[in-house]
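Note that one protein chain is taken out, while the other chains of the complex remain in position.
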Amino acid sequence: MTLLEVRGVEVVDPSSVPPRRVLGDVSLRVEAEQRLGITGPSGAGKSTLAFALCGLLPVPLRWRKGEIDIRGVRMAPGDSRAWAAVRGRDIFLLFQSAATALHPHLTVGRQLTEALEEVRGMSRTESRREAQRRLEEVGLPSFAFSAYPYQLSGGMRQRVQIALALGLGCRLLIADEPTAGLDPVVRAEILSLLCRAADDLRAGLLLISHDLRLLRGTVDTLAVLDEGHLVEVGPPGRLFSAPLAPQSRRLVEALHVLERQADVGISP
Amino acid sequence: MYAKPWLVLRLLLRAALALGAASVVAFLLLHLAPGDPASILLGSLSESPSEEKIEVLRRQWGLDRPLPAQYLSWLFRAVRLDLGRSYRTGEPVARMIFDRLPATLELAGTAFLFLVTLSLALGMTAALAGGPGWDRAGRILAVLACAVPNYALGLLLIYGLALSGGWFPVVGRGGPGALVLPTVTLGLSAAAVQARILRALLLEVMAQDFVRFAFAKGLRRRTVYLRHVLRAALPRMLALWGLSGGRLLGGAVIVESLFAWPGLGRLGVEAVIARDIPVVQGVLLFMTSAFVGLSTAVDWLEGRLSPRVADAEVPGGGGDAF
Partner (left out) sequence: MPSERISRKMGICGATLLAVLMLVGVLAPWISPHDPYRGDLSRRLEPPSRSYPLGTDALGRCVASRLLHATGTSLGAALAASATAFLLGAAAGISAALAPPGLAALLATLIDAALAMPALLLAVVLAGLMNPSLSSTVFALALVGWPWWARWLRAMTRQARRREFVTAAEALGLGGGRILSHYLLPQIAPAAAVAFAVRTGTMLVAVSGLSYLGLGAQPPQPEWGRMLEESRLYLGRAPWLLIAPAAAVSLCAASCQMIAESLRQRVPPGGRRA
């Protein structure tokens, strides 16, 4: 089943002179249980794409052209009600920085139960039990439920986002740089937790990262975004051995240089 | 819960220091005013006090003792609300203050409600509906509203609405109609300023990641705005309101005189002009206590409501800063 189909989406920034195209003619699709990776250099439009896919483009960006279908439903750019109906139900976005994505003045438990009650229509006791179960499932200690976000570490906060995705039961998870700013051990843990969550939910996963090494072992399809355009889409194995587009070749070559240096012990 | 004990301690220390400083200032008024304290005390009572009378009064008030001793005995009486007698009327100062207090509370309370309602409505409308046109209009209005001082605004309102239209009574306190003009005079400019600050505050919060994340979770618009945005803005809104509470009490000094409103502010001004020092001391002490109590409560609440602020500095504030 096709979870997400994007055809020719174009996003512009009308406030810059002349208006700048942040995304141009992006087309992609995600099937159930598929793992699609999107990579590209900084400023390529990766985060913008993630926000565009849930109808949350930051001001002043505008979705100008193209179509987005979520589980077969055509989404209109200005229809905030339709977007609100799919967010948290069909599609869920995990933010790059959980530190700023969680509300600083509400406890973690409150933020989970509130969403479960409103989105899944659970009762107060049900949502409480569900939230505690999910927090435990992602490996958080029990005090996390009544803790404020600032009392948790970066990795723990990222786990809270995953617990939320599990609790809401979304069919498509979009993760925007979910491991940014974490140390290598925690990074590996979060990544495997995320994959397991997607498997448990039988959901599609759209993983956005600039880290090719991280994507290589994780995704089954890899897309390269450069200056707002998808320059190449293919299985990661082929993309690594024989990149077609010059932009993807540059990315892969940079990775090779890094790895050769690592082999001779120049860089960790 | 997250208000660290030392936050409370520092707030209490600050309150004690402010009250102590105010009491010293109030006590010294008698000695700072030009002339001999005893003659001042007698001055308004009789035409030319005789040496003998002055000597008797000196002993009676303990004015022959060293200043610190005088201060302590004065302070000891003051905390028991024995603030002496007005030497214009001979009435106990404490009773005069409590007679006038309801009028001031009534005016400051209505003005506070007026200010909070108006600024919330304007600020939220401007933040949610805000295009550049709204912003421009808001800025110009705010500049205008802060520019007209309350005494000029009050006179203009009296001229425009009370004298020409005859819709409201001009002065005095009687019935809800009499409350309208003083309330508007006292609260309008502060409401305009607060609406501006509130708008900026709400826009700042609405641009935060966690608001977008709340939308990404699939929460309803209403939940996001009412719960997440307002909740995040609440501590600072409270601080703003607390400050404005002080400002309203301070503004009452002028506005009450303007509308012949029989409150504490007018009592203080009258006493200052008549050099009725016991009354001046009493009003100053009382108003400072109210100010300090208010700002301590607000700062404590702000610290409690924002877990991250609890670690930071003690929020300063209070007073009216005019």
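The chains carry the letters A and B, assigned in the order they are written, with residues numbered from 1 in each.
Basically, contacts are C-beta pairs under 8 Å (C-beta built on N, C-alpha and C of every residue); 3 or more make two chains touch, one makes a residue touch a chain.
All of these numbers come straight from a predicted model, not from anything done at the bench.
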Left-out chain, listing which of the shown chains it touches: B
Full-complex contact with the absent chain, from B:Ala69, B:Ala121 or B:Val143: B:Val143
Residue, one of B:Ala38, B:Ala78, B:Val283 or B:Leu305, that touches the chain absent here: B:Val283
In chain B, positions touching the absent partner: 10, 13-15, 17-18, 20-22, 25, 29, 32-34, 132, 135-136, 139, 143-144, 146-152, 155-156, 158-159, 163, 236, 239, 243, 246, 249-251, 253-254, 257, 265, 268-269, 272-273, 275, 277, 280, 283-284, 287-288, 291-292, 295, 314, 316-322
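Everything that follows uses one rule, which is that only the chains that are shown with their structure count from here on.
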Inter-centroid spacing, chain B versus chain A (mean Cα positions, whole Å): 51
Of chain B, residues touching chain A in the complex: 2, 208-210, 212-221, 223, 227-228, 231-232, 234-235, 305-308
Of all residues in chain A, those that touch chain B in their complex: 51, 54, 56, 58, 80, 84, 86-89, 92-93, 95, 97, 100-106, 114-115, 118-119, 148, 150, 164, 168
